[in-house]
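After the C-alpha coordinates below, expect a handful of questions from me.
Shown here: the complex without one of its protein chains, the others still in place.
Which chain is which? They are A and B, in the order written, and residues in each are numbered from 1.
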Amino acid sequence: MSDLKEELKAKIIDQLNLEDVSVSDIADNDSLFGDGLSLDSIDALELIVMLDKDYGIRLSDPKEGRKIFESIQVMADYIEAHRTK
Amino acid sequence: MKEVYINGIAAISAQKTFDGSFLENIEDYQNTLLIAQHPDYKEFIPPAAARRMAAGIKMGIAASKIAMKEADVEMLDAIITGTGLGCVIDSEKFVSAMIDNKEEYLTPTSFIQSTHNTVAGQIALGLECKAYNFTYVHSAISFESALGDGQLQIASGEASTILVGGVEELGPHTVAIHRTIDHIKTEPISIAEVLNSETKGAVFSEGANFFVLSDHKGKNCYAKLMDVVTYNTIAKERLIPIIENFLDRNHTHISQIDVVVLGYNGDQEFDDGYRMLSNGIFKNIQQVFYKHLVGEHNTVSAFGLWLASKILKTKTIPESVKINDIENTEPRMVLCYNQYRGKNHSLILLKKC
Partner (left out) sequence: MAITGMGIISAIGNNVAENYDALYHEKSGITRIDNIETIQRDAIMVGEIKFTDAQLVKKLNLPSSNNYSRTAMLGVIAAKEALFNAGITDLNTYSTGLVSATSVGGMDMTEKYYYQYLTEPETQKYIESHHGGDSTEKIAEQLGIKESFVTTISTACSSAANAILLGARLIQSGKLDRVLVGGTDCLSKFTINGFKTLMILSDTYNTPFDDNRKGLNLGEAAAFLVLESEAVIKAENKPVLAYIKGYGNANDAHHQTASSEFGDGATLAMQKALAVADLKPSDIDYINVHGTATANNDLSEGRAILRVFDTAVPPFSSTKAYTGHTLAAAGAIEAVYSILSLQNNVIFPNLNFKTPMKEFYLEPETKLVERELNIVMSNSFGFGGNCSTLIFSKEA
(Lines give C-alpha, C1' and ligand atoms only; values in the text may rest on other atoms or scores of the structure.)
Protein backbone atom coordinates (compact mmCIF):
# COMPACT_ATOMS: atom_id res chain seq x y z
CA MET A 1 0.00 0.00 0.00
CA SER A 2 2.72 2.48 0.86
CA ASP A 3 4.43 1.67 -2.45
CA LEU A 4 1.24 2.62 -4.23
CA LYS A 5 1.05 5.89 -2.30
CA GLU A 6 4.62 6.79 -3.20
CA GLU A 7 3.92 5.79 -6.79
CA LEU A 8 0.84 8.04 -6.86
CA LYS A 9 2.74 11.02 -5.49
CA ALA A 10 5.42 10.64 -8.15
CA LYS A 11 2.85 10.23 -10.90
CA ILE A 12 0.90 13.29 -9.83
CA ILE A 13 4.02 15.42 -9.80
CA ASP A 14 4.98 14.18 -13.23
CA GLN A 15 1.57 14.20 -14.90
CA LEU A 16 0.59 17.61 -13.60
CA ASN A 17 4.02 19.11 -14.11
CA LEU A 18 4.36 20.25 -10.47
CA GLU A 19 7.90 21.48 -10.92
CA ASP A 20 8.57 22.80 -7.43
CA VAL A 21 7.05 19.87 -5.55
CA SER A 22 8.82 16.68 -4.47
CA VAL A 23 7.36 13.36 -3.27
CA SER A 24 8.35 14.12 0.32
CA ASP A 25 6.36 17.40 0.18
CA ILE A 26 3.07 15.55 -0.16
CA ALA A 27 1.65 14.02 3.02
CA ASP A 28 -0.75 11.07 2.66
CA ASN A 29 -3.64 13.03 4.07
CA ASP A 30 -2.96 16.44 2.54
CA SER A 31 -5.95 17.66 0.58
CA LEU A 32 -5.02 17.61 -3.09
CA PHE A 33 -7.64 20.10 -4.23
CA GLY A 34 -8.49 23.31 -2.44
CA ASP A 35 -5.97 24.37 0.20
CA GLY A 36 -3.40 21.59 -0.08
CA LEU A 37 -1.82 21.22 -3.51
CA SER A 38 -4.37 23.60 -5.05
CA LEU A 39 -5.19 21.33 -7.95
CA ASP A 40 -8.15 22.33 -10.11
CA SER A 41 -10.80 20.80 -12.35
CA ILE A 42 -8.41 20.39 -15.29
CA ASP A 43 -6.07 18.41 -13.02
CA ALA A 44 -9.00 16.25 -11.98
CA LEU A 45 -9.57 15.33 -15.62
CA GLU A 46 -5.89 14.50 -16.02
CA LEU A 47 -6.04 12.20 -13.00
CA ILE A 48 -9.14 10.50 -14.36
CA VAL A 49 -7.14 9.55 -17.46
CA MET A 50 -4.32 8.30 -15.24
CA LEU A 51 -6.76 6.07 -13.33
CA ASP A 52 -7.85 4.51 -16.60
CA LYS A 53 -4.47 4.21 -18.25
CA ASP A 54 -2.43 2.96 -15.30
CA TYR A 55 -4.98 1.18 -13.15
CA GLY A 56 -7.78 0.24 -15.54
CA ILE A 57 -10.43 2.17 -13.62
CA ARG A 58 -12.84 4.00 -15.88
CA LEU A 59 -14.96 6.83 -14.49
CA SER A 60 -17.90 8.06 -16.54
CA ASP A 61 -18.80 11.11 -14.47
CA PRO A 62 -16.12 13.72 -13.75
CA LYS A 63 -17.84 14.57 -10.45
CA GLU A 64 -16.92 11.13 -9.09
CA GLY A 65 -13.30 12.15 -9.43
CA ARG A 66 -13.44 14.89 -6.82
CA LYS A 67 -14.37 12.40 -4.11
CA ILE A 68 -11.71 9.90 -5.11
CA PHE A 69 -8.94 12.47 -5.39
CA GLU A 70 -9.51 13.94 -1.95
CA SER A 71 -6.05 12.87 -0.74
CA ILE A 72 -3.33 10.37 -1.59
CA GLN A 73 -4.71 8.02 1.10
CA VAL A 74 -8.24 8.13 -0.30
CA MET A 75 -6.93 7.64 -3.84
CA ALA A 76 -4.78 4.69 -2.85
CA ASP A 77 -7.64 3.03 -0.99
CA TYR A 78 -9.94 3.44 -3.98
CA ILE A 79 -7.38 2.13 -6.45
CA GLU A 80 -6.61 -0.91 -4.31
CA ALA A 81 -10.29 -1.73 -4.21
CA HIS A 82 -11.05 -1.20 -7.89
CA ARG A 83 -7.94 -1.66 -9.95
CA THR A 84 -7.97 -4.03 -12.88
CA LYS A 85 -4.33 -3.49 -13.84
CA MET B 1 -11.71 61.31 -33.36
CA LYS B 2 -9.35 60.82 -30.44
CA GLU B 3 -5.60 60.51 -30.79
CA VAL B 4 -4.02 57.14 -30.11
CA TYR B 5 -0.78 56.99 -28.10
CA ILE B 6 1.60 54.12 -27.49
CA ASN B 7 2.46 54.48 -23.81
CA GLY B 8 4.15 51.18 -23.04
CA ILE B 9 5.95 48.55 -25.07
CA ALA B 10 7.62 45.20 -24.51
CA ALA B 11 9.52 42.79 -26.70
CA ILE B 12 10.64 39.25 -26.00
CA SER B 13 12.76 38.30 -28.98
CA ALA B 14 15.86 36.50 -30.11
CA GLN B 15 17.84 39.56 -29.02
CA LYS B 16 17.93 40.63 -25.39
CA THR B 17 15.06 43.09 -25.53
CA PHE B 18 12.83 42.12 -22.61
CA ASP B 19 14.80 44.35 -20.29
CA GLY B 20 13.97 47.46 -22.29
CA SER B 21 17.45 47.81 -23.79
CA PHE B 22 17.75 48.95 -27.38
CA LEU B 23 19.90 46.48 -29.30
CA GLU B 24 23.14 47.73 -27.75
CA ASN B 25 24.70 44.26 -27.74
CA ILE B 26 23.67 42.20 -30.72
CA GLU B 27 23.76 38.44 -30.59
CA ASP B 28 25.30 37.43 -33.90
CA TYR B 29 23.40 34.33 -34.92
CA GLN B 30 24.31 31.82 -37.58
CA ASN B 31 21.28 29.64 -37.73
CA THR B 32 18.07 28.66 -39.48
CA LEU B 33 16.00 29.01 -36.30
CA LEU B 34 16.19 31.66 -33.58
CA ILE B 35 15.03 30.93 -30.05
CA ALA B 36 13.95 33.88 -27.91
CA GLN B 37 15.99 35.22 -25.02
CA HIS B 38 13.53 34.68 -22.21
CA PRO B 39 13.18 36.61 -18.96
CA ASP B 40 12.78 34.71 -15.70
CA TYR B 41 9.11 33.85 -15.90
CA LYS B 42 8.87 33.24 -12.16
CA GLU B 43 8.82 37.03 -11.84
CA PHE B 44 5.64 37.22 -13.88
CA ILE B 45 3.72 33.99 -13.47
CA PRO B 46 2.94 31.94 -10.34
CA PRO B 47 4.27 28.36 -10.63
CA ALA B 48 0.80 26.85 -10.18
CA ALA B 49 -0.25 28.52 -13.44
CA ALA B 50 3.09 28.34 -15.26
CA ARG B 51 3.26 24.56 -15.00
CA ARG B 52 0.73 24.24 -17.81
CA MET B 53 2.06 26.96 -20.03
CA ALA B 54 4.06 26.53 -23.19
CA ALA B 55 6.51 29.21 -24.36
CA GLY B 56 3.99 31.37 -26.21
CA ILE B 57 1.66 31.82 -23.27
CA LYS B 58 4.54 32.64 -20.92
CA MET B 59 6.02 35.14 -23.38
CA GLY B 60 2.62 36.76 -23.91
CA ILE B 61 1.86 37.14 -20.22
CA ALA B 62 5.32 38.46 -19.37
CA ALA B 63 5.37 40.91 -22.28
CA SER B 64 1.91 42.18 -21.42
CA LYS B 65 2.96 42.80 -17.81
CA ILE B 66 6.14 44.62 -18.86
CA ALA B 67 4.22 46.88 -21.25
CA MET B 68 1.51 47.61 -18.69
CA LYS B 69 4.07 48.46 -16.02
CA GLU B 70 5.78 50.88 -18.37
CA ALA B 71 2.48 52.51 -19.22
CA ASP B 72 1.61 52.55 -15.53
CA VAL B 73 -1.79 50.95 -16.04
CA GLU B 74 -3.52 48.25 -14.03
CA MET B 75 -6.85 47.95 -15.74
CA LEU B 76 -7.67 47.69 -19.39
CA ASP B 77 -10.69 48.40 -21.57
CA ALA B 78 -9.68 45.70 -24.02
CA ILE B 79 -7.15 42.94 -24.57
CA ILE B 80 -6.50 42.16 -28.23
CA THR B 81 -3.91 39.67 -29.46
CA GLY B 82 -2.74 38.33 -32.77
CA THR B 83 -1.08 35.01 -33.54
CA GLY B 84 -0.52 33.29 -36.85
CA LEU B 85 -0.14 29.71 -35.73
CA GLY B 86 -1.36 29.97 -32.16
CA CYS B 87 -0.34 27.60 -29.43
CA VAL B 88 1.55 25.23 -31.67
CA ILE B 89 3.44 23.32 -28.98
CA ASP B 90 0.25 22.18 -27.26
CA SER B 91 -1.48 21.46 -30.57
CA GLU B 92 1.42 19.23 -31.56
CA LYS B 93 1.32 17.46 -28.18
CA PHE B 94 -2.35 16.67 -28.52
CA VAL B 95 -2.33 15.62 -32.18
CA SER B 96 0.73 13.40 -31.81
CA ALA B 97 -0.66 11.79 -28.65
CA MET B 98 -3.95 11.24 -30.44
CA ILE B 99 -2.27 9.52 -33.36
CA ASP B 100 0.38 7.64 -31.36
CA ASN B 101 -2.08 6.30 -28.78
CA LYS B 102 -4.83 5.71 -31.32
CA GLU B 103 -7.17 8.15 -29.51
CA GLU B 104 -6.81 6.49 -26.12
CA TYR B 105 -5.67 7.92 -22.79
CA LEU B 106 -5.64 11.47 -24.04
CA THR B 107 -5.43 14.23 -21.46
CA PRO B 108 -7.16 17.60 -21.63
CA THR B 109 -4.42 20.07 -20.75
CA SER B 110 -2.75 20.31 -24.14
CA PHE B 111 -6.12 20.47 -25.91
CA ILE B 112 -7.28 23.33 -23.71
CA GLN B 113 -3.97 25.18 -24.07
CA SER B 114 -4.03 24.81 -27.85
CA THR B 115 -6.95 27.19 -28.37
CA HIS B 116 -5.79 30.26 -30.24
CA ASN B 117 -7.17 32.72 -27.72
CA THR B 118 -5.43 31.11 -24.75
CA VAL B 119 -2.91 33.94 -24.39
CA ALA B 120 -5.58 36.65 -24.36
CA GLY B 121 -7.70 34.53 -22.04
CA GLN B 122 -4.84 33.94 -19.61
CA ILE B 123 -3.93 37.64 -19.53
CA ALA B 124 -7.55 38.45 -18.72
CA LEU B 125 -7.63 35.75 -16.05
CA GLY B 126 -4.49 37.08 -14.39
CA LEU B 127 -5.85 40.61 -14.30
CA GLU B 128 -9.44 39.55 -13.60
CA CYS B 129 -10.20 41.73 -16.58
CA LYS B 130 -13.73 41.23 -17.88
CA ALA B 131 -13.33 43.61 -20.80
CA TYR B 132 -13.43 43.08 -24.58
CA ASN B 133 -11.11 40.23 -25.54
CA PHE B 134 -10.31 39.32 -29.16
CA THR B 135 -7.71 37.18 -30.90
CA TYR B 136 -6.85 37.48 -34.59
CA VAL B 137 -5.31 34.58 -36.49
CA HIS B 138 -4.49 35.74 -39.97
CA SER B 139 -0.91 34.92 -40.84
CA ALA B 140 1.32 37.98 -41.19
CA ILE B 141 -1.41 40.51 -40.41
CA SER B 142 -2.57 38.89 -37.18
CA PHE B 143 -0.87 41.59 -35.14
CA GLU B 144 -1.97 44.47 -37.39
CA SER B 145 -5.56 43.25 -37.18
CA ALA B 146 -5.31 43.49 -33.40
CA LEU B 147 -3.62 46.88 -33.62
CA GLY B 148 -6.25 48.22 -36.03
CA ASP B 149 -9.05 47.02 -33.78
CA GLY B 150 -7.45 48.75 -30.79
CA GLN B 151 -6.89 51.93 -32.76
CA LEU B 152 -10.53 51.96 -33.93
CA GLN B 153 -11.84 51.64 -30.37
CA ILE B 154 -9.68 54.40 -28.96
CA ALA B 155 -10.16 56.79 -31.87
CA SER B 156 -13.93 56.38 -31.63
CA GLY B 157 -13.94 56.95 -27.88
CA GLU B 158 -15.22 53.45 -27.12
CA ALA B 159 -12.19 52.72 -24.97
CA SER B 160 -9.32 54.61 -23.40
CA THR B 161 -6.67 51.98 -22.57
CA ILE B 162 -6.06 48.88 -24.66
CA LEU B 163 -3.41 46.17 -24.58
CA VAL B 164 -2.47 44.79 -28.02
CA GLY B 165 0.14 42.22 -28.80
CA GLY B 166 1.51 39.57 -31.11
CA VAL B 167 2.77 36.14 -30.02
CA GLU B 168 4.36 33.26 -31.85
CA GLU B 169 6.07 30.12 -30.56
CA LEU B 170 8.15 27.45 -32.30
CA GLY B 171 6.88 23.91 -32.31
CA PRO B 172 9.33 21.18 -33.34
CA HIS B 173 6.96 19.37 -35.68
CA THR B 174 5.72 22.59 -37.25
CA VAL B 175 9.30 23.62 -37.88
CA ALA B 176 10.11 20.24 -39.41
CA ILE B 177 7.22 20.34 -41.84
CA HIS B 178 7.90 23.92 -42.88
CA ARG B 179 11.41 22.84 -43.74
CA THR B 180 10.01 20.30 -46.20
CA ILE B 181 8.32 23.07 -48.17
CA ASP B 182 11.34 25.40 -48.14
CA HIS B 183 9.79 28.07 -45.98
CA ILE B 184 12.86 27.87 -43.76
CA LYS B 185 16.43 28.40 -44.94
CA THR B 186 18.18 25.10 -45.64
CA GLU B 187 21.59 26.46 -44.67
CA PRO B 188 22.40 28.52 -41.58
CA ILE B 189 22.85 32.19 -42.32
CA SER B 190 24.49 34.96 -40.29
CA ILE B 191 22.68 38.19 -39.53
CA ALA B 192 24.95 40.06 -41.93
CA GLU B 193 23.99 37.75 -44.77
CA VAL B 194 20.23 38.14 -44.47
CA LEU B 195 19.69 41.37 -46.38
CA ASN B 196 21.33 40.19 -49.56
CA SER B 197 20.63 36.50 -49.27
CA GLU B 198 20.13 34.67 -52.50
CA THR B 199 18.48 31.60 -51.10
CA LYS B 200 14.86 30.71 -50.49
CA GLY B 201 13.17 30.63 -47.13
CA ALA B 202 13.60 32.65 -43.98
CA VAL B 203 15.10 32.12 -40.54
CA PHE B 204 12.15 31.20 -38.32
CA SER B 205 11.84 32.48 -34.79
CA GLU B 206 9.55 32.97 -31.81
CA GLY B 207 8.64 36.04 -29.80
CA ALA B 208 6.07 38.27 -28.16
CA ASN B 209 5.60 42.01 -28.53
CA PHE B 210 3.01 43.97 -26.56
CA PHE B 211 1.87 47.59 -26.54
CA VAL B 212 -0.40 49.69 -24.40
CA LEU B 213 -2.51 52.05 -26.48
CA SER B 214 -4.19 55.00 -24.83
CA ASP B 215 -6.25 58.06 -25.63
CA HIS B 216 -3.91 60.29 -23.69
CA LYS B 217 -0.18 60.82 -23.70
CA GLY B 218 1.46 58.90 -20.85
CA LYS B 219 4.69 59.91 -19.16
CA ASN B 220 6.54 57.15 -21.03
CA CYS B 221 4.86 57.86 -24.32
CA TYR B 222 6.67 56.41 -27.32
CA ALA B 223 4.66 57.54 -30.29
CA LYS B 224 1.32 58.53 -31.70
CA LEU B 225 -0.29 55.81 -33.76
CA MET B 226 -1.64 57.62 -36.79
CA ASP B 227 -3.01 54.77 -38.83
CA VAL B 228 -2.73 51.10 -39.73
CA VAL B 229 -4.02 49.32 -42.84
CA THR B 230 -3.82 45.79 -44.16
CA TYR B 231 -4.36 44.31 -47.61
CA ASN B 232 -4.70 40.62 -48.37
CA THR B 233 -3.10 41.05 -51.78
CA ILE B 234 -1.44 43.90 -53.65
CA ALA B 235 -0.50 43.61 -57.32
CA LYS B 236 3.10 44.72 -57.93
CA GLU B 237 2.15 47.86 -59.82
CA ARG B 238 -0.37 48.87 -57.16
CA LEU B 239 2.06 48.94 -54.23
CA ILE B 240 3.39 52.44 -54.72
CA PRO B 241 0.00 54.09 -55.39
CA ILE B 242 -1.37 52.34 -52.30
CA ILE B 243 1.47 53.61 -50.12
CA GLU B 244 1.09 57.14 -51.49
CA ASN B 245 -2.64 56.99 -50.99
CA PHE B 246 -2.20 55.79 -47.39
CA LEU B 247 0.07 58.71 -46.61
CA ASP B 248 -2.20 61.14 -48.41
CA ARG B 249 -5.24 59.99 -46.40
CA ASN B 250 -3.18 60.74 -43.30
CA HIS B 251 -2.38 64.22 -44.54
CA THR B 252 1.24 63.53 -45.19
CA HIS B 253 3.62 62.63 -47.98
CA ILE B 254 6.69 60.45 -48.60
CA SER B 255 8.90 63.50 -48.29
CA GLN B 256 7.73 63.86 -44.69
CA ILE B 257 8.72 60.32 -43.69
CA ASP B 258 11.97 60.24 -41.77
CA VAL B 259 12.37 56.50 -41.27
CA VAL B 260 10.83 53.52 -43.00
CA VAL B 261 10.86 50.10 -41.31
CA LEU B 262 10.87 47.26 -43.81
CA GLY B 263 10.19 43.55 -43.31
CA TYR B 264 13.09 42.13 -45.32
CA ASN B 265 13.56 38.54 -44.17
CA GLY B 266 16.23 37.26 -46.55
CA ASP B 267 13.84 35.15 -48.59
CA GLN B 268 15.14 35.76 -52.08
CA GLU B 269 11.73 34.88 -53.56
CA PHE B 270 9.84 37.64 -51.78
CA ASP B 271 12.27 40.36 -50.70
CA ASP B 272 12.04 41.89 -54.19
CA GLY B 273 8.88 43.60 -53.10
CA TYR B 274 10.90 45.57 -50.54
CA ARG B 275 13.88 46.07 -52.85
CA MET B 276 11.72 47.84 -55.39
CA LEU B 277 10.73 50.34 -52.70
CA SER B 278 14.25 50.64 -51.25
CA ASN B 279 15.68 51.57 -54.62
CA GLY B 280 12.67 53.64 -55.59
CA ILE B 281 10.38 55.79 -53.49
CA PHE B 282 12.30 55.20 -50.25
CA LYS B 283 15.72 55.83 -51.77
CA ASN B 284 16.28 59.08 -49.94
CA ILE B 285 14.75 58.02 -46.67
CA GLN B 286 16.50 56.29 -43.79
CA GLN B 287 15.56 52.63 -44.13
CA VAL B 288 15.82 50.07 -41.36
CA PHE B 289 15.06 46.38 -41.04
CA TYR B 290 14.94 43.92 -38.14
CA LYS B 291 14.20 40.36 -39.18
CA HIS B 292 17.92 39.64 -39.54
CA LEU B 293 18.17 40.17 -35.77
CA VAL B 294 14.98 38.50 -34.62
CA GLY B 295 13.98 36.15 -37.40
CA GLU B 296 10.66 35.65 -39.13
CA HIS B 297 7.34 34.61 -37.67
CA ASN B 298 3.76 35.63 -38.37
CA THR B 299 3.64 38.38 -35.75
CA VAL B 300 7.24 39.61 -35.99
CA SER B 301 6.03 42.83 -37.62
CA ALA B 302 5.06 43.76 -34.06
CA PHE B 303 8.80 43.90 -33.39
CA GLY B 304 8.98 46.31 -36.31
CA LEU B 305 6.52 48.52 -34.46
CA TRP B 306 8.61 48.14 -31.31
CA LEU B 307 11.65 49.29 -33.27
CA ALA B 308 9.78 52.24 -34.77
CA SER B 309 8.51 53.27 -31.33
CA LYS B 310 11.98 53.08 -29.81
CA ILE B 311 13.45 55.13 -32.65
CA LEU B 312 10.90 57.88 -32.12
CA LYS B 313 11.34 57.99 -28.36
CA THR B 314 15.13 57.69 -28.12
CA LYS B 315 15.69 59.72 -31.29
CA THR B 316 18.44 57.24 -32.17
CA ILE B 317 18.76 54.47 -34.72
CA PRO B 318 20.97 51.48 -33.82
CA GLU B 319 23.63 50.82 -36.46
CA SER B 320 22.65 47.17 -36.62
CA VAL B 321 19.24 47.93 -38.16
CA LYS B 322 20.30 50.45 -40.79
CA ILE B 323 19.99 49.54 -44.45
CA ASN B 324 21.30 52.88 -45.69
CA ASP B 325 22.61 55.96 -43.96
CA ILE B 326 20.73 59.18 -44.35
CA GLU B 327 21.46 62.22 -42.15
CA ASN B 328 18.62 62.63 -39.74
CA THR B 329 18.50 64.99 -36.83
CA GLU B 330 15.26 63.93 -35.20
CA PRO B 331 12.84 61.42 -36.64
CA ARG B 332 9.27 62.67 -36.43
CA MET B 333 7.41 60.32 -38.77
CA VAL B 334 7.99 56.61 -39.21
CA LEU B 335 6.35 54.28 -41.71
CA CYS B 336 6.36 50.48 -41.29
CA TYR B 337 5.71 48.17 -44.21
CA ASN B 338 5.54 44.39 -44.02
CA GLN B 339 4.40 41.45 -46.12
CA TYR B 340 5.08 37.72 -45.88
CA ARG B 341 5.60 35.57 -48.92
CA GLY B 342 4.07 38.28 -51.09
CA LYS B 343 0.74 38.38 -49.24
CA ASN B 344 -0.85 40.05 -46.23
CA HIS B 345 0.64 43.49 -46.54
CA SER B 346 0.49 46.04 -43.76
CA LEU B 347 1.32 49.71 -43.37
CA ILE B 348 1.64 51.45 -40.02
CA LEU B 349 2.21 55.19 -39.63
CA LEU B 350 3.68 56.63 -36.43
CA LYS B 351 4.35 60.19 -35.41
CA LYS B 352 6.41 61.42 -32.51
CA CYS B 353 4.27 62.24 -29.53
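Heads up, the rule we're going with is that a residue touches a chain if its C-beta (ideal position, glycine included) is under 8 Å from a C-beta of that chain, and two chains touch if they have at least 3 such contacts.
If you're wondering where the values come from, they're calculated on a predicted model, not measured in any experiment.
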| item | value |
| --- | --- |
| Hidden-chain contact residue, picked from the options B:S13, B:S145 or B:Q287 | B:S145 |
| Selected from B:T107, B:S197, B:N265 or B:S309 as touching the chain missing from the view | B:T107 |
| Touch criterion as defined above, residue of B:R51, B:K69 or B:H178 at the omitted chain | B:H178 |
| Contact with the hidden chain (one of B:A131, B:I240 or B:I254) | B:A131 |
| Hidden partner interface residues of subunit A, rising order | 40-42, 45, 48-49, 61-62 |
| Touch residues of subunit B, complete complex, unshown partner | 79, 84-86, 91, 94-96, 98-99, 102-104, 106-108, 111-112, 114-118, 120-122, 124-125, 127-139, 141-142, 145, 149, 152, 156, 173, 176-178, 180-181, 229-235, 238, 242, 298, 343-344 |
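The rule we apply is simple: only the chains that are shown with their structure count from here on.
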| item | value |
| --- | --- |
| Centre distance in Å when subunit A and subunit B are each reduced to the mean of their C-alpha atoms | 42 |
| Parts of subunit B lying in touch with subunit A, wherever the complex brings them together | 47-48, 50-52, 104-109, 112 |
| Touching residues on subunit A, where the partner in the complex is subunit B | 15-20, 38, 42, 45-46, 49, 52-53 |
